[in-house]
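Removed: one protein chain of the complex. Kept in place: all other protein chains.
The chains carry the letters A and B, assigned in the order they are written, with residues numbered from 1 in each.
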Amino acid sequence: MSEPELLIWIRGPALQIATVIFLLGVVVRIFEILVLGRKPNLAEARGSAVAGGLRTVFARSIPDRGTLQRSTFNLVAGYIFHTGIFITLLFFAPHILLFQDTLGLSWPSLPTQVIDATTVVTIIALLAVLVHRVAHRVMRYLSRFQDYLVWLVTILPMVTGYLAFHRIGLTPQHLITIHIASVELLMVVFPFTKLMHAFTLFFARYYNGAMAGYKGVNS
Amino acid sequence: MITNDREFRAVLDGLDARQQRLAAVRFVEDVLPLCTDERINRAMVVAADGGASATALADALKSVKAATIDCHARCGAEGDWDAQAGYFVARAAIAALTPLGQLPGGSAWQAAMSCRMAQTSKSIVSGENSGELESERQYAILSAYMNS
Partner (left out) sequence: MTASLERGLHAFKEQIDAPVASFFTSCVRCGLCAEACLFFTETGDPSYTPIHKLEPLRRVWKQEYTFWGRLAKAVGLSKPVTDTELAQWETLVYDSCTLCGRCSMVCPVGNDIAYMIRRMREGMAAAGHAPEGLIGATTRAVTIGSPMGVKLPALLAQIGHTEKDIGMKIPVDVAGADYMLLLSSMEIMNFPEFIGAVAKIFSKAGVSWTISSEAFEATNSGIQIGVSEIAAQLVQRIVDAAEKLKVKSVISPECGHAYMAIRWEGPNLIGKPYNFKVVHILELLDDLRKQGRLKTSGKETQRLTYHDPCQIARRGGVVDQPRNLINMVAENFVEMPETGTMNWCCGAGGGVSANERADELRLAAFKRKKKQLDVVRPDALVSACSNCRIQLEDGLEENNMDIPVLSLTETIAEHLVDD
């Protein structure tokens, strides 16, 4: 396949396939959770489960002081790369154009220098997180193949995006093809891995907060 | 003549730290046979010494605390009321040696209570009601101490 043909395929059919797998996968996995249901609580409530659940969905994003002191690297690096991913994904002008094409929505972008710096910081944070995963006793013990695979498919779009923007190494067309392919890889891997946490953490936090709120505890 | 707990407690409250200790020791000595741990015996000898140094008392307290930990009924284990009697004697010894002000109600009062508990434990095993008599013996013991 020639360069332009490959790019057309990556931007067209491949993206459609990846999107279908992604959406179907996410829906199936969420369905698999919800279909199990949970038994109603017959104990007398002290507080509101719903209020507790919703509260924890947001409040759990703020670590308590002791945890912040004890697990500083984990939390700080984690926040940096998560924020970085969102900023580059949502506020880079070419990405916003893509959203406009597909969803009909549009919003202001951030200057490219900001996006560029964010990308670099995010990549550094992701590298640091990998080192931590390998070097820290608990991380090393807990980690499985999937953790490293997910790390790879997460950093690839950042790196390939940076290379594509700066036109380093290959032709611009090749670089953009590789970048889009890396995103499609992420999308396809997403529903089968812990990346699902992006959606399911809302349920998990809600259940946690609801069970605690029922008893009158803020979790 | 002390005839009830109100009077008993009132007398105890009037005692200073050293006197509470010496009174408490007498209560413990009355139930000492219920406990088989030598550390309690030795500690009570130290505590009975009116001129015992603070260090000696602190050491005695430490050894008695260790003894108490060893003889308490562990959660979920099969309870043994004979052993519990010894546990309560050890607790009485702790109270006797604890500086005044640290235990609500005072050291001597807590010691007296624990001694009574020791007799009650014993009576659970034997089936007799000897626990009741202990408080009356304590009134007599305290009266004797006050008169000495």
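One rule holds in what follows: a contact is a pair of C-beta atoms (placed from the backbone, for glycine too) under 8 Å apart; a residue touches a chain by one contact, two chains touch by 3 or more.
What you see is a predicted model, and the numbers here were worked out from it, not measured in a lab.
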Which displayed chains the hidden chain touches across the whole complex: A, B
Chain not shown: contacting residue from A:48, A:109 or A:143: A:143
Sites on subunit A contacted by the missing partner chain, in the whole complex: 28-29, 32-39, 41-44, 46-47, 56-57, 60-61, 63-64, 66-67, 70-71, 74-75, 78, 136-144, 147, 192, 194, 196-197, 200-201, 203-209, 211, 215-219
Residues of subunit B (touch criterion as defined above) contacting the omitted chain: 4-5, 58, 61-62, 65-66, 68-69, 72-79, 81, 84, 87, 98, 101-105, 113, 116-117, 120, 123-124, 129, 131-132, 135
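Following the convention adopted for this analysis, only the chains that are shown with their structure count from here on.
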Euclidean distance of C-alpha centroids - subunit A vs subunit B, Å: 65
